[in-house]
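Step one of this worksheet: look at the structure below.
Other chains of the complex are left out, but the ones given are in their true place.
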Amino acid sequence: MSAAVKAKLRTQQIETPSWAYGNSGTRFKVFAQAGVPRTVEEKLDDAAQVHAFTGIAPRVALHIPWDKVDDYGKLARYAQSRGVAIGAINANLFQDDDYKLGSVTNPDPGVRKKALAHLLECVDIMDQTGSRDLKLWFPDGTNYPGQDDTRTRQERLSEALMRVYDRLGKEQRMLLEYKLFEPAFYTMDVPDWGTAYAHCLQLGERAQVCVDTGHHAPGTNIEFIVAFLLRVKKLGAFDFNSRFYADDDLIVGAADPFQLFRIMYEVVRGGGFERDAGVAFMLDQCHNIEAKIPGQIRSVCNVQEATAKALLVDREALVDAQRGGDVLRANEAFMDAFNTDVRPMLADLRQEMGIDPNPMEAYRRSGYQERIVKGRASGKQAGWAA
Amino acid sequence: MSAAVKAKLRTQQIETPSWAYGNSGTRFKVFAQAGVPRTVEEKLDDAAQVHAFTGIAPRVALHIPWDKVDDYGKLARYAQSRGVAIGAINANLFQDDDYKLGSVTNPDPGVRKKALAHLLECVDIMDQTGSRDLKLWFPDGTNYPGQDDTRTRQERLSEALMRVYDRLGKEQRMLLEYKLFEPAFYTMDVPDWGTAYAHCLQLGERAQVCVDTGHHAPGTNIEFIVAFLLRVKKLGAFDFNSRFYADDDLIVGAADPFQLFRIMYEVVRGGGFERDAGVAFMLDQCHNIEAKIPGQIRSVCNVQEATAKALLVDREALVDAQRGGDVLRANEAFMDAFNTDVRPMLADLRQEMGIDPNPMEAYRRSGYQERIVKGRASGKQAGWAA
């Protein structure tokens, strides 16, 4: 079984986000870290390290305008020279004073126009980077009951989405994210998967839902959503991270490794792990207090471990117990895989792939961190706001 | 303005549930109350009191098999003689030992068949009672990860729903309810509005979503769901109740009257209060510790008060402030209505309708409670389990 699992695991690709390499924080404080990139090229350099040590992180998502450059073709070639490729393009509709009351759902038509223009610009960039996916997360919403009309905002949202969808090329997709709250605190305009799903359905088959694992209400069964979206062919991507409370954006798997396993099981079971399913596995995290590159390596490894366990589930035994209504045996079959220590198998896999069996230690030994701390001592560090 | 609001309020109809008049409780204890009905006819008698004192509760929902009788035509005539009519038919798929692992999603095909037969029987009853609505709440789900296959259960659910939908008459509707948890504690098979919506969409236009106000994850913005479902023409009904924690099934409006107002505002704003919108306003509560008939009267009055406030919102001022992006003024326009004491206006309305201005006191004075306590001293009281 192990060989088959390893073969599957070799095909896994996890996309890291350029913004995870820059400074991040909470509203209380962004703690600066030594060695943080100052340019998009340096972000790509760091992302390339994550790929070099894990072997399964060959793509990097960009965030516009944080990663704006004059020549995206050149940037794509730079990435390639580092061993990685440019992945999804992420729009940013929250860091401009105009967006105080929303972007595409703003009551002011001028602001809506500006927001739409930004989205269309992102598609232009996709044309240049060759990216397949446009990832849309709307910070739009309201803070106070009565502040704006919920339904009218849906109409504005719908209109903007249609305009962007029409602009997409045939090989391009729109990934629509949802989020329960923050930055808006009364209602978000896309608060849950149902809303995202309904809009995607209206748009067409190249509009898909993106599940950010930190964007749900307490108690939400995320793997159910995954299973359901796969069933209706609307699961486009994951934004992986983890949380104990809200959108904590911690290292994926750090808060609840069992939940991550359950999610990956539904992915595997629903066919979402097959390449042609088109499910993109992305990270979206904030390494507020821990070092960023090893933080990303840890996240990639955590997803890989959960995937390995999901692939190890003895489906035959499981289905047999399920069909017989044997609750305890079915749960046991499921837990057997979770309780397995897959780290030795993954160490083997890495050696077969020609990389170090322990990515975290290998990165520590590499001296890269010391080099960037020294080499990037001056200049303006990249962060959420720049 | 008051006259227009009162005219609107006269058209409101709130359906009470037959099971609210019987004993109910928690898993820890069902406390018996003196005077509780022993038959479905006595439940109708009690419901008729609620209508008599409020003037806006002319229909009673039945629960099958709790309210099973030999002759539904006769039952309908009995209701009519009491001044009320039979409303929605509620299926019960949880109180049979066979349903331990689910009803229509049970791994055992025999149990699924039995559950489907019950649903079809409910439609038969609708034909006899002349009910428009079949309300479906599925207690189905799993308690443990791995216990059963989430996706396969969706297929089973979908199949059952299609079979029932096909059986409906042209004037009949299916109302699909969702619930986050309980009685299943890992995942429900219809856990959220998105799932219910997706199934209704697949079924056709006579399948509509029923929003039970106690069935959401903490923090869920229910009025957003209401606004969204009205927008996509899939809001079929409410099951009103209130909660501080889970599905507490308290008197509607008791836990958060402001939320109830916000919900009713979205109903009004989205056209859901118009009779041809087809939105059914139902109560679904448990009066575990308080007297049941006045408990229902209080609930009906609470919905009415919230509706009155929603109708009082100065839409012109509100939209004006919203369009101008004036957050505080928009919120003020909204809160002005909520902060208004509508009880005097409702007392007027009741007098215009020929009923007592204070339903709670009028019921207390009526002597009905004392009569049923005395008159129903013997026999087996109705309750959730009978």
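By written order: A and B. Residues from 1 in each chain.
Basically, a contact is a pair of C-beta atoms (placed from the backbone, for glycine too) under 8 Å apart; a residue touches a chain by one contact, two chains touch by 3 or more.
These figures come from a predicted structure and were not determined experimentally.
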{"item": "Number of identical chains in the entire complex, 2 depicted", "value": "4"}
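One rule holds for everything that comes next: only the chains that are shown with their structure count from here on.
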{"item": "Distance between chain centroids, defined by C-alpha means - subunit A, subunit B (Å)", "value": "39"}
{"item": "Of subunit B, residues touching subunit A in the complex", "value": "101, 107-108, 143-151, 154, 180-181, 186-187, 191-195, 197-198, 201, 216-221, 223-225, 227-228, 230-232, 258, 262, 266, 269-270, 318-319, 322-325, 327, 330-335"}
